[in-house]
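What follows is part of the complex, with its chains left where they were.
Every chain is named by a letter (A, B and C) in the order it is written, and numbering of its residues begins at 1.
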Amino acid sequence: MKKKLNIAVLGSGFMGKAHSNAWLMAGKFFDVPFEPVLKINFGTDMELTKDFADRWGYEEITADWEEAVNRKDVDVIDIVTPTYIHKEMALAAANAGKHIFCEKPCAVTYAQAKAMADAARNAGIVHYLNHNYRRVPAVAYAKEMIERGKLGTIYHWIGTYLQDWIMDPNFPLTWHLQDKFAGGGPLFDLGSHSIDLARFLVGEIESVTAVSQTFTGERFLPGRGAATFASGESLNSEKGQVTVDDACFLMAEFENGALGSIGTTRFAGGRKNHNTFEVYGSKGSLCFNFDQMNELQFCDMTEPDADQGFKTISVTNAVHPYCSAWWAPGHVIGYENTFFHAVADFLNAVSTGKTIEPNFFDGEKITRTLEAAKLSNREGRKVKVAEINA
Amino acid sequence: MKKKLNIAVLGSGFMGKAHSNAWLMAGKFFDVPFEPVLKINFGTDMELTKDFADRWGYEEITADWEEAVNRKDVDVIDIVTPTYIHKEMALAAANAGKHIFCEKPCAVTYAQAKAMADAARNAGIVHYLNHNYRRVPAVAYAKEMIERGKLGTIYHWIGTYLQDWIMDPNFPLTWHLQDKFAGGGPLFDLGSHSIDLARFLVGEIESVTAVSQTFTGERFLPGRGAATFASGESLNSEKGQVTVDDACFLMAEFENGALGSIGTTRFAGGRKNHNTFEVYGSKGSLCFNFDQMNELQFCDMTEPDADQGFKTISVTNAVHPYCSAWWAPGHVIGYENTFFHAVADFLNAVSTGKTIEPNFFDGEKITRTLEAAKLSNREGRKVKVAEINA
Amino acid sequence: MKKKLNIAVLGSGFMGKAHSNAWLMAGKFFDVPFEPVLKINFGTDMELTKDFADRWGYEEITADWEEAVNRKDVDVIDIVTPTYIHKEMALAAANAGKHIFCEKPCAVTYAQAKAMADAARNAGIVHYLNHNYRRVPAVAYAKEMIERGKLGTIYHWIGTYLQDWIMDPNFPLTWHLQDKFAGGGPLFDLGSHSIDLARFLVGEIESVTAVSQTFTGERFLPGRGAATFASGESLNSEKGQVTVDDACFLMAEFENGALGSIGTTRFAGGRKNHNTFEVYGSKGSLCFNFDQMNELQFCDMTEPDADQGFKTISVTNAVHPYCSAWWAPGHVIGYENTFFHAVADFLNAVSTGKTIEPNFFDGEKITRTLEAAKLSNREGRKVKVAEINA
């Protein structure tokens, strides 16, 4: 009989669903050292929270997240609330000695992220920041290929993360569109993923140069306030200021000399969750596009000229990362399964006390880079990441 | 509190896992009228069965499937055993008045499939045959488009279902390669899916003309007997006869005048689970490829010449079939989720008593068509489906 | 100064243009032993013929093809007329000792094609049948790869050649839609190409099983008679019978044991010139699609499981067939350039007296296979190619 691990999930939206699913199911597919128990769910709207908790089988619900964090019978705090409150929750959890599983982006400022990293370090807890795309098997296999030297010296990272969900000018002023709640627009939401992947696969970023644009400067306030918006909800007739970017493009110089670009926007019509990257090295090139998340493209530059080309690998074979747990080759997996991988790895980290990545230390670096991009955009100049202080 | 529905799953392999997962999780994503309970699992190897049942949370296990079928506290029989035994199990289940959720292909002969259909009809139970690809959202949306008249008169079905898992001549003589256990090779395993999709989207098949080939005529017997082979298991030094096709290509004339082809093989290197179709009509064309299972291609022939082209629709929007239950647009789902859709629909059918499709009536027609293909191949001539008698 | 070679081109339509272009330009890109001279053009409509000849720089025109064939100062007869008259022209040319460059398909019957092959053999001339797709660099490179053993034993050919140009029921009854002029519908027009490619890359076909369908049985007669139809021309109010297939699907058993399929149709909406093939062998797989004619896909099955996948080779490198004559890697060529390759090879064949392929001997085999397909369709049975007699 496995030891149970009690989980408090703070939040109950889209991400609450994805996390709950993963806590329940990771152990069905992976050999994990604990049986996670959905102990308690925190939400602000008690009716919605009760429905959510019933569906996913939580034992309890609460409207007081601090109470959940400080309960003796809770082992893990899973944070899926809007970004601005991550720091407060994480510090409380670290202080209570709870392990933390935290949705991205880490925080709205570098100072916050640094505080989270420091608190986690001091508390000696296991902490994980859910940049889930690292655990797409195709991406994990890209990492393996790079570590095996299949790319040689890396010259370029070309990343884009394009969406289109706020192109409608009547899309309301949700928390995502307010700097104080979100830290930034696509730069924070999508760019944090792209920067995480770039650091994972290429290395540390030394400087960034960023330009951003906001196409819709004012939007109607949502009926129930900025932080909660359900699709179809009636809008206020009042408008408020959009205080984040609608699009942010940046260029990155890596410490190892590679040159990269990252384009993020919420105004790319037809792109739903278009998270792509290309990595070019002296010996090979890799391409990934989340739209075909089970595929990785590789061009081996050590082959004869006549035979070079980009090869589409179906990363669904038992020999590929995470794939022995799943189905047969070609029986593709989906977005949600990346969360299972994260939970399985997290449970192993809790058991062994070993570090899992990305974590708040990564979040600290990513948020520092994001702040550098904001400064670069503001001042119209290249900014070294090291310029940014907490 | 939802009423519980007790499920007996007969079998515990790849498909047992996929079905168990779906029974557990369908209700988390879809509003279903019952809470399925994994009551009992039947397997032949008690050690493997116990491990399986523990992992998935079955209440009990048994080595006697008839006992499971006849238990008073079992409501649904889920059949995931090799094909040859489907009929016996289905007849027992129908006789016991249990609803049936049955993995494909239906049976090894038309006579068996007909017996299953007759038994189900007589018993008045809900019966479902798991040609799961109908419940890929992209395929379900293809059906919607056809029903909305977007294709006009249909001229063609071009289907392929290509795999490569037995190309190694050392792959052993498992039950899949023996006519008495499997009914046929890729013709039955893969062709049954393709025929199901063709009937679903185009209409009934009137005649078939088939040619098959077996490239590896003899194979080593697996250590533990034909019906159970775990990868990596040591082989006998003795060889046995392969009694099914390694590849079967067929052409189909539909009752409505459409002309189709279906190519199935297990000898298409690099094709892991390459289930594709193209449907051409007077007003539009549709293409699907399971390798990109979240996408559907559509060409609207009513557009001006200059603007015609195949459009790739990401069938992941809340307005698409099954998709409101899932994530956000572009957040793709996987193979396993098609089983959730089937379970959700099945539970609704049990609740309402309404028919769910495909079912044994479809299985009867599909198996008849498969037998027509076998006869066509044997006699080198076109065979009308109606020629085949039980 | 190169020796001149005088060319008489019989015909002045779409193919007359493509051939004239190639005669003029092949020598600019390839080192050829002759300078071809556009000596004389034959056409039935003198006004159109004059315009055509002026544009392409012919020295003369004629309304009497026999005169052109028998002129002393003509070295090569290039036949681009409707199929039914190929035999008569080819026999006259062979009798006059002229080399022949002939558009496909070879003839409307096996008997005709055999007569052409016999006449060419007896006359000892150079004869070429313009199945131009063999000379797409990607296809020529596919042949090289197969000859280097990269595919091993070949199991499958899956070919399709899909178009949509006659889907409009008001498209008139041109010569292409009349059996006596064209020999068949897409089976002859497109299927001859696909069979040529299959024979080129896989081997000889032993038997065929074919099913065809005609969706539009009657069509308006074109104003100026069946054999000449200019787009936009007014139609007669009278209708005539379509006497060819609108679609023909066939399966082929090759002498070496491979199993193949070929699907041809003019009713595949959105497919303009969709000539595709997949070849599956024990060591590798190849795919080609003329829509991306500069690309060849290859899957190397000798690679480790984790690294297998279909690789897209841009066949535009100087080391690829024909490509050193062209531009830089990635600077793609087009449809017309395949004719340049044919002319360059033909001129070399004339100079050396060596055989060029495909030629009338291939045409003989292809036409025999096409007739076998017609018989198969008519009788609803598998037909061995050897059953067909001239």
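Everything that follows uses one rule, which is that a contact is a pair of C-beta atoms (placed from the backbone, for glycine too) under 8 Å apart; a residue touches a chain by one contact, two chains touch by 3 or more.
Bear in mind that the values here come from a model prediction, so they are computed numbers and not experimental data.
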Copy count of the single sequence across the entire complex, 3 present: 4
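Throughout what follows, only the chains that are shown with their structure count from here on.
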Identifier of the chain whose CA centre is least distant from the whole-structure CA centre: B
Two chains sharing the most C-beta contacts: B-C
Chain centre separation in whole Å, for subunit B relative to subunit A (CA means): 36
Between subunit C and subunit B, distance of the C-alpha-averaged centres to the nearest whole Å: 41
Gap in Å, rounded to a whole number, between the CA centres of subunit C and subunit A: 54
Touching two or more other chains - residue numbers and ranges from subunit C: 299, 308-310
Touching residues on subunit A, where the partner in the complex is subunit B: 14, 18, 21, 24-25, 27-28, 55-56, 163, 165, 231, 271-274, 290-295, 314, 316-318, 327-337
Subunit B residues within the subunit C interface of the complex: 155-156, 158, 160, 162, 164, 167, 209, 211-213, 215, 247, 249-251, 253, 257-261, 263, 265, 267-271, 278, 280-285, 299, 301, 308-310, 380-382
Parts of subunit A lying in touch with subunit C, wherever the complex brings them together: 141, 298-299, 304-314, 317, 319-320
